[in-house]
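Only one protein chain is missing; all other protein chains are in place.
We just call them A and B in the order they show up, numbering each chain from 1.
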Amino acid sequence: MSVVSGTLEYATTRDTDVLDVTPEAAEFVRAHGVADGILLVFTPGSTAGVTTIEFESGAVSDLKRALARLAPADQEYDHNLRWGDGNGHSHVRAALLGPSLAIPVKDGRLDLGTWQQIVLCDFDNRPRQRRLTLQLLGS
Amino acid sequence: MSVVSGTLEYATTRDTDVLDVTPEAAEFVRAHGVADGILLVFTPGSTAGVTTIEFESGAVSDLKRALARLAPADQEYDHNLRWGDGNGHSHVRAALLGPSLAIPVKDGRLDLGTWQQIVLCDFDNRPRQRRLTLQLLGS
Partner (left out) sequence: MSVVSGTLEYATTRDTDVLDVTPEAAEFVRAHGVADGILLVFTPGSTAGVTTIEFESGAVSDLKRALARLAPADQEYDHNLRWGDGNGHSHVRAALLGPSLAIPVKDGRLDLGTWQQIVLCDFDNRPRQRRLTLQLLGS
């Protein structure tokens, strides 16, 4: 059993940018030759989250719309009143979605569904350089 | 430290079927004699999710109602306009709930609360044969 750490970087745009990170995550698993274990995908930051979705533009738009209903950008936020950075909605969306996703690795591959992709959702109100941490445990 | 993989299968009904999978998950842990570690429960698919709840019909109905408010079935979805399969709401609910749950294993048992059960939530708009992946890491 071993642990392998990795980092992915993405340039994101503002207002709920949703990026498919599956190719890079799958390549990381392949490159390290782990047959069975888990891959943890984690975003170190409080205005982004990680989940899975069928990555096609319709479903992605629908997800963005649901998150905008959950925490609308044009509402008043105590965070904004205190800090003035205007991204109170980003913090709420990120906390609700969560920063962490663990995926099984079986026979050397991520055990995802055919139409299931891993996505990084950046909720911040300005473009960011985002880092994703990958942690692979297995043998 | 070792990794053990398993698969559970469930026949689900349509429209947010919520199934208690705790007995099978607990039996899997017992059968493999792991004393300390974690159990990952993962649904490989983009229209289902995993979480915990007190599995009694009241709380389950309440959860279904909250998810229906989050992403109503009778609303317009871009996914449906593009693909015509009518399950846009299923994709949104699944992405918000998430496909993955990690539970501690201590002294050979899942460390759940007394009234806390692991549930598979199938959001699709037709019956499915669902697979859950179990990945047990520990020693």
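Going forward, a residue touches a chain if its C-beta (ideal position, glycine included) is under 8 Å from a C-beta of that chain, and two chains touch if they have at least 3 such contacts.
This structure is a prediction, so every number in the text was calculated from the model and none was measured.
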In chain A, positions touching the absent partner
1-3, 5, 40, 42-46, 70-71, 77-83, 88, 91-92, 94-96, 98-100, 102, 133, 135, 137
Contacts of chain B with the absent chain, listed as residue ranges:
1, 36-38, 51-54, 56-59, 61-63, 66-67, 69-70, 96-98, 101-106, 111-113, 115-117, 119, 137-139
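By our rule, only the chains that are shown with their structure count from here on.
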For the pair chain A and chain B, the C-alpha centroid-to-centroid distance in angstrom is 19
